[in-house]
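Note that one protein chain of the assembly has been removed; the remaining protein chains are unaltered in position.
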Amino acid sequence: MVDMVKASVLEGVGRLVVHDFPRPKIGDGAIVIRMELCGVCGTDIHLYGGKMMIPFPVIPGHEFVGMVEEIGDGARALEVKGQLLAEGDLITVVPGTNAFCGTCYFCRFMPQKPTYCTGRRVMGVNMTCRDPPHLLGGWSEEIYVDAKNFWVYKIPKEVPPEVAVLAEPMAVSSRAVERAYAPGVPTYRDGYGPGNSVVVQGVGPIGLLAIASAKIAGAGSIVAIDMVDDRLKMAERLGADHVIDMRSYNTSEERVEKVNRLTSGLGADVVIECAGVPAAVPEGINMVRRGGKFVEVGHYTDPGNVEINPHIICMKDMDILGCWAYPPTQFDTAIQLLKRGMETLPLEEIITHRFKVEEAAKAIETIKSRKGIKMAITS
Amino acid sequence: MVDMVKASVLEGVGRLVVHDFPRPKIGDGAIVIRMELCGVCGTDIHLYGGKMMIPFPVIPGHEFVGMVEEIGDGARALEVKGQLLAEGDLITVVPGTNAFCGTCYFCRFMPQKPTYCTGRRVMGVNMTCRDPPHLLGGWSEEIYVDAKNFWVYKIPKEVPPEVAVLAEPMAVSSRAVERAYAPGVPTYRDGYGPGNSVVVQGVGPIGLLAIASAKIAGAGSIVAIDMVDDRLKMAERLGADHVIDMRSYNTSEERVEKVNRLTSGLGADVVIECAGVPAAVPEGINMVRRGGKFVEVGHYTDPGNVEINPHIICMKDMDILGCWAYPPTQFDTAIQLLKRGMETLPLEEIITHRFKVEEAAKAIETIKSRKGIKMAITS
Amino acid sequence: MVDMVKASVLEGVGRLVVHDFPRPKIGDGAIVIRMELCGVCGTDIHLYGGKMMIPFPVIPGHEFVGMVEEIGDGARALEVKGQLLAEGDLITVVPGTNAFCGTCYFCRFMPQKPTYCTGRRVMGVNMTCRDPPHLLGGWSEEIYVDAKNFWVYKIPKEVPPEVAVLAEPMAVSSRAVERAYAPGVPTYRDGYGPGNSVVVQGVGPIGLLAIASAKIAGAGSIVAIDMVDDRLKMAERLGADHVIDMRSYNTSEERVEKVNRLTSGLGADVVIECAGVPAAVPEGINMVRRGGKFVEVGHYTDPGNVEINPHIICMKDMDILGCWAYPPTQFDTAIQLLKRGMETLPLEEIITHRFKVEEAAKAIETIKSRKGIKMAITS
Partner (left out) sequence: MVDMVKASVLEGVGRLVVHDFPRPKIGDGAIVIRMELCGVCGTDIHLYGGKMMIPFPVIPGHEFVGMVEEIGDGARALEVKGQLLAEGDLITVVPGTNAFCGTCYFCRFMPQKPTYCTGRRVMGVNMTCRDPPHLLGGWSEEIYVDAKNFWVYKIPKEVPPEVAVLAEPMAVSSRAVERAYAPGVPTYRDGYGPGNSVVVQGVGPIGLLAIASAKIAGAGSIVAIDMVDDRLKMAERLGADHVIDMRSYNTSEERVEKVNRLTSGLGADVVIECAGVPAAVPEGINMVRRGGKFVEVGHYTDPGNVEINPHIICMKDMDILGCWAYPPTQFDTAIQLLKRGMETLPLEEIITHRFKVEEAAKAIETIKSRKGIKMAITS
């Protein structure tokens, strides 16, 4: 146990500096985590680039996994699934507060809907490190968690940190696949069911984990679309039966035509948009079969408008389903899927680069250069 | 019973002429109907205007109700709900063929999905009157129905012809409301449920019947948007709690703001687009609350593209649900709703103008002049 | 405003006595209600009869409506739908605590599922009146509500107290109907949809409100089964198209046969068991059509086992759906339905007898004698 804790702090737009913080005193319902790994996410890039309003200074990092180093007595019984927590347990934490404001329409009426409340605080995103306990983000040797307001999950013993660190993005991706389940009775073929065809547009980390989710959930033909070699190769290893390389199929028409050929001329049962590029939306709509589903999970931020044709949506009798974040329960699904997936898929290879806490800026540079699959910070 | 039957025939684009046809000989599985009323629909206008490819000459009219005048023995037991048919019964007919091609993916895998098959024939739309039995459309004193390939519904005794004639558009409108039910458990507030708020954009006949459907199904606050006095008045009589007159609220922002005020600042649970105007789509998306549903039923034809913002769809975690026609079973729902609705709503006033078979061209003119609510042809 | 508040207190099994309590001091997040009406429910009879373990003494009454008499500043903004509360507002309260324990599996994973948590406290049921603020049940001139832990709904101005008092049982009944919606797409005919046939077994208050819920939600043929004249008559006035009087149809076979005749030989789309008698379960299963739904809401307590035939459940491909209480959000649906229902149904006649707080024992006697429909306590 150290007296001073090193963390990477975002002091303002584009200003990432290393700080030493005093080790916080543990509260009754709190946990101090020895950070093992913390993923670097597109959101971190947006924070760094100033695309989101946040209360600087902030320690970034909301996808962290680590060992319980110190735990208040009141926190021992707060593990989500009812397991008693002890020092040395590997845990992860849902970065968004549980109850949010608790009194708005969405908190009251849709508690299982992800984060509709505008009042929520998210570790590693909009919680400042100015005041004690300071350590409220993942790019830090240690992390301070208020277990009364944030859900703590114990990681099953079969799942090592390099897979457990994917729980948060897997929650995003698996919910995107779940969105396509609605209204749910696979028999009617208008919701996702085992054996259905799934196209994923854009196979960065979220797209790759969508492919893995679909594979673990028994999808039929799985198709990945991207233009980066490493990603396309990893997509195949995680379950894609076919890849469409945008460098070979370089018009939208060719890609739509290719999906048609891969789906007996029908179009895909489900298309999941993970590219975050507006043009992917009308292209994906064109790839869906009549009565199929298009899931929009890629536009977490706003890169602008795109033209669509309402007649196609009407005529295809199709669904376009927005997918924003996840409920805190989704971590349970994510962890189960990771555990299952490890039996057959190389999930441990998704983290391709690791950087020490003090090298966080280098991680951001590496992402921008589009090298590798996913970066992580390590203590 | 007459020897010659008068019908209005569309011989080519914009050429509507009156013909006399010989009374057809009845087949074993067929019915000859004495037409009582046949609605004039937007599709008829499209046929007349040459916006759809059809095998001229055609007798238009697919929303008809009439009395059984002659019936083949093989047709007596073919009423959909199992009632025996006899001369004098008031019936209506699903204009689209039942089984369609019967072997394509959609016919096999999604038999309850409306009309995905491209091989279907529709009475009054794409069935020529060139050859016997000629009388395959509703703008005719008599109509010849092949009861083996088209579903025949007997009208309950409580429902008079001027309400029964609404069965077809009510099938369209009630399915639009049903689309919003998915995934269905009202408890979760992300599908339609009694007490939910419903906005209908555009209250021509389809929009008006959507309002009536919502009202009969127990909706909470119902809002109609239009700019024609007669329609707005009728909307209120059919169940709208509020109307937004686009002449007073003449920008999209004002209308969205008004819906917000009518829904405690949340946005509507369900928005149903019945205007068929591309600009209504982004406006409607802006009117939906987070987690709400936007049903796209108005763009039956293609008036072009519109700009939308994918980030809003993603962030609102909302559904955009295309809604194309209806399964033949929907007529049952429609007839039940009409019967129920008559208990409290003035459904019999929706048909505001009647024209004899030989005056069909005048009906088209009247529609184009935006007078009245709905026109019908009568024998 | 009085200094002493009269309440009816259940001191032990079968011991109901009148007490005067000192008026409690208002807390910051609390409300003191001037009770207008409080329904008497089967649960109250069970409490009185000793069938449930509770911490005597208790003031019974969990279905209450009343005016805000005094309100802490912290409670003014706590109305569920976001309306500001002021003295004189007519309100009702969800009697079960909102968050329950907050940390068990059910509180975390199924927050919208009714009351799975075993740790909840319910006003008028298991909260003792021994200590201040004492007034934690509805059979009292005034009621003390902790608005931070109990949901408070403001009643719309259109709804008078004698209808608003039905919010709690309407929440039970409307959820029973909603259970039959699942999986929800009416098009497939295997969930409830407008136009469907609904049979209600047993039309005490819960059954009657199930009939009203079905009627307001656009059900087709509605059938009520009971053996008490007043109930059968009220069932017809609240929407039943047919009644089956068990004194005329006095065997199970005759009643099943009658339902068959009323549903074209198919059986009912939905059967809702509100009788609470074990024998109603196999009878109701026999009344459901293939692929239909049987909702079990009547067995709130345990009157014992009954024989069923698993082959029938398998062969009918049917659903048997347990329905236990409701989520706190259901009050919103209930209030909306009551408001809508008032437009056409005599909901204000359901309360047939009123008793002063000090006459509560007489209300219990009256219920036991099966006179009238529903009793209420009034201040």
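Chains here go by letter, A, B and C, matching the order in which they are written, and residues are numbered from 1 within each.
Rule of thumb we're sticking to: a contact is a pair of C-beta atoms (placed from the backbone, for glycine too) under 8 Å apart; a residue touches a chain by one contact, two chains touch by 3 or more.
Quick caveat, the model's predicted, so the values are computed rather than measured.
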| item | value |
| --- | --- |
| Touching residue (missing chain; options B:Val80, B:Val122, B:Leu337 or B:Ile351) | B:Val80 |
| Contacting the left-out chain in the complete assembly, out of C:Asp44, C:Asp146, C:Glu296 or C:Asp332 | C:Glu296 |
| Residues belonging to subunit C that touch the chain removed from view | 105-106, 109-110, 112-114, 116, 182-184, 188-191, 264, 266, 273, 278, 281, 290-291, 296-311, 313-325 |
| Positions on subunit A where the hidden chain makes contact | 81-83, 112, 174-175, 178, 181-189, 191, 193-195, 213, 216-218, 220, 264-265, 327, 329-330, 332-333, 335-337, 340, 343-344 |
| Contacts of subunit B with the absent chain, listed as residue ranges | 77-78, 80-82, 99, 103-105, 108-112, 151, 183-185, 188, 190, 328-329, 332 |
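The rule is short, and it goes like this: only the chains that are shown with their structure count from here on.
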| item | value |
| --- | --- |
| Whole-Å gap separating subunit A and subunit C, where each centre is the average of the chain's CA atoms | 42 |
| Whole-Å gap separating subunit A and subunit B, where each centre is the average of the chain's CA atoms | 43 |
| Subunit A residues counted as touching two or more neighbouring chains | 105, 109-110, 112, 183-184, 188, 190 |
